[in-house]
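Removed from the display is one protein chain of the complex; every other protein chain stays in position.
Should a chain be cited, it is by its letter among A, B and C, assigned in written order, with residues numbered from 1 in that chain.
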Amino acid sequence: MDITVRKKDDVTILDIWGRITGSNSLDLKHTINEQIDIAVDNIAKIVLNLERVRIVDSFGLGVIVAAYTSIQRKGGRIVLLHVGGNIKNLIVMAKLMTIFDRYDDEDEAVASFQ
Amino acid sequence: MDITVRKKDDVTILDIWGRITGSNSLDLKHTINEQIDIAVDNIAKIVLNLERVRIVDSFGLGVIVAAYTSIQRKGGRIVLLHVGGNIKNLIVMAKLMTIFDRYDDEDEAVASFQ
Amino acid sequence: MDRTPDELVICLDIPSSMQLIYVLDSVISEIVREMGFDEESREQVNLAVIEAGSNAIKHGNKEDVNKRAHFEFILIQDKLTVVVQDGGAGFDRENVENPLEPANLLKSSGRGIFLMETCMDTVKYEARGTTVRMVKYK
Partner (left out) sequence: MDRTPDELVICLDIPSSMQLIYVLDSVISEIVREMGFDEESREQVNLAVIEAGSNAIKHGNKEDVNKRAHFEFILIQDKLTVVVQDGGAGFDRENVENPLEPANLLKSSGRGIFLMETCMDTVKYEARGTTVRMVKYK
């Protein structure tokens, strides 16, 4: 997995490449925790761009869910961008559709934080 | 492996997708033999488009060499189109560079038969 | 072992490192592609096999690289059976909680077994839970 960190206004966009599976997912966890740490008052605003992600397993989904709850608890917000077939099915199966805000357009995702 | 057969003037273009390895290569052999059979006086004019071919092994190369000799013997000609890195290396290693006419442009390859 | 004549058995055996899941991923991806499963089924089998492999490596073999995770892919016409074996202590399926219970919905783990059972047609636990046998029909 590769992650690049971009900024648009005060929103952080994480572009992810490859697989969010197994121990790979720890990179994502660490990157998200870093973003929480450096955010003003730890209120992180994160867009997770999944466009280039081939597969997410239960471990990867767990990392995303844990990020969601910990960011939420601190008053921040994380949304998903470009949730493709595979990952969408996963979220549906895990009954998490109502939990995650999902966008197919980056500007919309960023604007949703205003 | 998938093969599609196209015609431009009296030249047959074989577009190949996938691997020319192992028993896969037999499909190519059969297709080429068919083209020889239906050609006027068995003088086949064939462009082998390798653009979408991922890998060729010694068996696949053997099929192409056999096609070359049998077409040549009957007064026809077979040329290669879009010979990429992998396949080019293979041809170099097997010292067959001087044997095969290669083109990077379809129209040129077809025109070479006039 | 008795095999029916048109059955093809592919075996893969790897050290218990999560770093090697990519090998399992590539083998199962290619098998379902060559067998001609539709795209949704391909993703389901892929996910289930990765979950079973991760469980064997993490929970079964505790990521001890000296212990091995063993995989068998049994191809018969329209039926794919995947057997995953580890050298661990096993577990009892009955004790695994349902991740769809409201209390579990936002937990960060506990979805692997559920996903395997959702994605495959049948999932059986054998040898005290050290072996999982999963079937998917085309």
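Going forward, a residue touches a chain if its C-beta (ideal position, glycine included) is under 8 Å from a C-beta of that chain, and two chains touch if they have at least 3 such contacts.
The structure displayed is predicted, hence computed values, not measured ones.
The chain that is not displayed touches the following shown chains in the complete assembly: B, C. Touching the missing chain, out of B:5, B:38, B:94 or B:111, is residue B:94.
Residues of chain B that touch the chain left out of view are 19, 21-23, 55, 57-59, 61-63, 65-66, 68-69, 85-86, 89-90, 93-96, 99. Where chain C meets the omitted chain, the residues involved are 8-15, 17, 20, 22-23, 25-27, 29-31, 34, 65.
Here is the rule we go by: only the chains that are shown with their structure count from here on.
Centroid distances built from C-alpha atoms place A farthest away from chain B.
As a whole-number value, the distance joining the C-alpha centres of chain A and chain B reads 48 Å.
A separation of 42 Å divides the Cα centre of chain B from that of chain C. Per-chain CA centroids place chain A at a distance of 26 Å from chain C.
Multi-chain contact residues, meaning those touching two or more other chains, do not occur anywhere in chain B.
Shown for chain C are the residues that touch two or more other chains, of which there are none.
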